[in-house]
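For reference, the structure discussed in these notes is given below.
Removed from the display is one protein chain of the complex; every other protein chain stays in position.
Order of writing sets the labels: A, B and C. Residues in every chain begin at 1.
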Amino acid sequence: MLVVLETGLPQERTQAIQARLRTLGFAVHARREGDRVVLGAVSVSGENRIEEVRAIPGVVEVKQIREPFKLASRSFKPDDSVIDVGGVLVGGPEVILMAGPCAVEDDHQVHETARAVASAGAKVLRGGAFKPRTSPYSFQGLGEEGLRILRRAADEFGMVLVSEIMDVSQLDLMLRYVDILQIGARNVQNFSLLRAVGQVDRAVLLKRGMASTIDEWLMSAEYLMAGGNHKVILCERGIRTFEKYTRNTLDLSAVPVVRQLSHLPIIVDPSHGVGVRSMVLPMARAAVAAGADGLLIEVHCDPEHALCDGQQSLLPEQFEVLAQQIRIIAGSVGRRLGPGS
Amino acid sequence: MLVVLETGLPQERTQAIQARLRTLGFAVHARREGDRVVLGAVSVSGENRIEEVRAIPGVVEVKQIREPFKLASRSFKPDDSVIDVGGVLVGGPEVILMAGPCAVEDDHQVHETARAVASAGAKVLRGGAFKPRTSPYSFQGLGEEGLRILRRAADEFGMVLVSEIMDVSQLDLMLRYVDILQIGARNVQNFSLLRAVGQVDRAVLLKRGMASTIDEWLMSAEYLMAGGNHKVILCERGIRTFEKYTRNTLDLSAVPVVRQLSHLPIIVDPSHGVGVRSMVLPMARAAVAAGADGLLIEVHCDPEHALCDGQQSLLPEQFEVLAQQIRIIAGSVGRRLGPGS
Amino acid sequence: MLVVLETGLPQERTQAIQARLRTLGFAVHARREGDRVVLGAVSVSGENRIEEVRAIPGVVEVKQIREPFKLASRSFKPDDSVIDVGGVLVGGPEVILMAGPCAVEDDHQVHETARAVASAGAKVLRGGAFKPRTSPYSFQGLGEEGLRILRRAADEFGMVLVSEIMDVSQLDLMLRYVDILQIGARNVQNFSLLRAVGQVDRAVLLKRGMASTIDEWLMSAEYLMAGGNHKVILCERGIRTFEKYTRNTLDLSAVPVVRQLSHLPIIVDPSHGVGVRSMVLPMARAAVAAGADGLLIEVHCDPEHALCDGQQSLLPEQFEVLAQQIRIIAGSVGRRLGPGS
Partner (left out) sequence: MLVVLETGLPQERTQAIQARLRTLGFAVHARREGDRVVLGAVSVSGENRIEEVRAIPGVVEVKQIREPFKLASRSFKPDDSVIDVGGVLVGGPEVILMAGPCAVEDDHQVHETARAVASAGAKVLRGGAFKPRTSPYSFQGLGEEGLRILRRAADEFGMVLVSEIMDVSQLDLMLRYVDILQIGARNVQNFSLLRAVGQVDRAVLLKRGMASTIDEWLMSAEYLMAGGNHKVILCERGIRTFEKYTRNTLDLSAVPVVRQLSHLPIIVDPSHGVGVRSMVLPMARAAVAAGADGLLIEVHCDPEHALCDGQQSLLPEQFEVLAQQIRIIAGSVGRRLGPGS
């Protein structure tokens, strides 16, 4: 529920009210609206103690949040959240490009790709060190060596780094290397992982699952936020349907739907969404036109020999064309794309 | 198959070859490529008589078309088809807006809506006189009276008219009033209707079915074309998935996929695709950014009292905003939107 | 709404009440419950005139039917409907087998197949004379000649005949030959066809569309019933999903769901539902175990050379095994399968 406090309440009163709410079994998150404070209070026990809350002195109004997700909802926080990742602002006026290879293969590949995408305007380097693969016999990633390679390249080109975490046991390692922890489509309801990542102070890129409803996806964001980690970036990457020309069906209407339901930023991954190189560019343009806050794009300096997902990776020169076109589209919807390095 | 003829073959030779192909059991469609002629020959019997075709004097080369759709494929016709509907060119450099109410209710409603959308830049008036409704107890349309109202409004504002045909028995009537025959999602595999409409010389707007694969949809276009009617405009309008925030899941990747597989123009109907007014504008922008040749938009001067689909209809002033934004997006992908009336 | 009349009301009073309801804009269907009459009254205009109905003398009680389908609902008619097709009772204690080739090819094929399936226990002969085919270049059926062949075989082996009608224009012809008009999955929302078939006195087999919700499917049944034709048999035949090992995903839970929502009989078509011969038998057993009132099975005396759907057709000897197993399963759920001819 939303608990609106009296205007100009002294800070110690505000804190006492928060303490009282915790005693009543609520998780409490405070935000300031002008010169008053609004508390988001989510019942951990599930009990409805609204009358007791109303009775607390200093409480002006109590409103139920109707959505099943509370902290992630626009009812809880009406203005857009902007996630600051080492100075890169996701959810602000700038459209953020995140680009890099599907899987790290070696230093040369990552270095060349990072240089190219940074120069075209990408602010975030992506690359997988731990790869979730359908087959146990496929390449599974380089592990920590891959993270080291990624970090070096990100630092050299002044980028921040996003990489996928597959399991709670990798958390400490990942925290030493990455700026944004990616939670993949297959782990969107790995609640143990969500809980663990909800405890740390690090940005998270939460992909939609291939069968996730938007409600379920926002509930997974709620798991992260309920643990205290509010730095959540959502990423639409296609849902599974009967259509087979594309790897998945990129559900771009999720962008305006999420923007209406939630204050969290949302980016789009057209590479996985369509799975075919020639479709990535038009769908990237469409995503930004629909209102996406950024794009996650697979780029590989030698896609023919990629160990993973080569058929959907752009060449560096194709990414440059994409960045140019996105710059124009961003301008036409009142946003912008920063310059390359 | 594609039958490439010798360069500079005299016309009577070309015609003799076509006659021979017909004797061999082929439907034949000729097109000129520079100073030679290429014949598209589709076996009606299903027999493969490729060697006999190769042996015809004047035939230089014979190539199989691998796709199940032949006349609709880019292999058959590499360059984009532009459909001329009374001077409105669908599939050319201009993005075409088609707009109007879901169902015709009365003269005033259609007149006011037509005036507004024409003034904002719509070239095609849409409106339903025969309505396919899930319930037999819902409003089913005004029938011929509705067509008369639509025709009057289209003529007054210099627009061409698209309206849905639900059954073969309506064909003669429809031909007296409409410029583009719309075949709805529920009739995409009504093969009797496709055959009948394939026999007439009138543009067709063929919507994708809610469970149509792109292949099946193009096969339905092939039904029309096999009958001789090549004036086919495809319309993506969303497919049925598990997601429930939107009425359907608008599959915008169908736009680049169709553009790759086929030479036919493709437009997008975001109104049915999402089914929620506030999502129509961002998805319309996304559709044009993805490469759509036009948009089909529901507009109603009084959506609260609409007899059909009011919740997804734009107000005239919202449509004007849409047209302005589409003008900008069209420019940013190298296309344009014509001026309003 | 359901309008319960006084017990023992004289017939002329009952008829006067029905006339009054028609004047108020209702379609009326009467049924007897013990010694009272219950009227199902469906508002054609959509107006709610419940108070006026309550005020009619002789009316004891008025209850709204909450489902969007009225005549098809169990609220309207609590007991199972049994459809009598020339003495074959669909929806009664006997599980009805309907079997035959996908498409009629020639007299020999139909005769041999009919003899075999009748001898194994099938009471209804199926076969397509008009075939809805995805490709305009595929075999489209023999038309009236096919109907003649089917009728002859059905008569010879004492079976009733079901065959698909694709278009309103075929209705008169079909009525001369078939006992059950089949409406195919692609025409489940061909409302013109539904209206026309709703006007005639002939049993209908209404297949579920590949993207039909159960509600929509029952609304299509309502179209038939609203026209006065209550002899509707529903047929589950698989819905379209992402899974590709089977042609469709046979949704057997539709059987208990429909039995709860509606009084209409429901049969299952495992041949189209799975599309692979070796899966037909287990799914046929499962359908009857789930409560289906019958099965529609493709059988072909020479499936390798079938012009349509050979890969899912059973051989006559496989159908015999199926009938034996269904006899056992039927017994184990308190039903039975009649003897062969």
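Keep in mind that, in the parts below, a contact is a pair of C-beta atoms (placed from the backbone, for glycine too) under 8 Å apart; a residue touches a chain by one contact, two chains touch by 3 or more.
Fair warning: this is a prediction, and the values are worked out from it, not measured in the lab.
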Sort by label and list the shown chains the missing chain touches.
A, B, C
Decide which residue listed in C:285, C:300 or C:335 touches the omitted chain of the complex.
C:285
Please pick, from C:138, C:169, C:213 or C:341, the residue that touches the omitted chain in the full complex.
C:213
The listed residue (A:49, A:111, A:240 or A:277) that touches the chain absent from the view is A:240
Considering the complete complex, identify which of A:36, A:186 or A:202 is in touch with the unshown chain.
A:186
In the complete complex, which positions of chain B touch the hidden chain?
240-242, 244
In the full complex, which bits of chain A touch the chain not displayed? Write them out.
42-44, 46, 68, 70, 132-139, 166-169, 186-187, 189-193, 195, 209-211, 216, 219, 222-223, 226-227, 240
Where the missing chain touches chain C, by residue:
211, 213-215, 239, 241-246, 249-257, 260-261, 273-274, 278-279, 282-283, 285-291, 325, 328-329, 331-333
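The criterion applied here is as follows: only the chains that are shown with their structure count from here on.
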Touch-based graph of the chains, sorted into line, ring, star, complete or other
complete
Provide the C-alpha centroid distance between chain A and chain B, rounded to the nearest whole angstrom.
38
Which chain B residues reach two or more other chains?
211
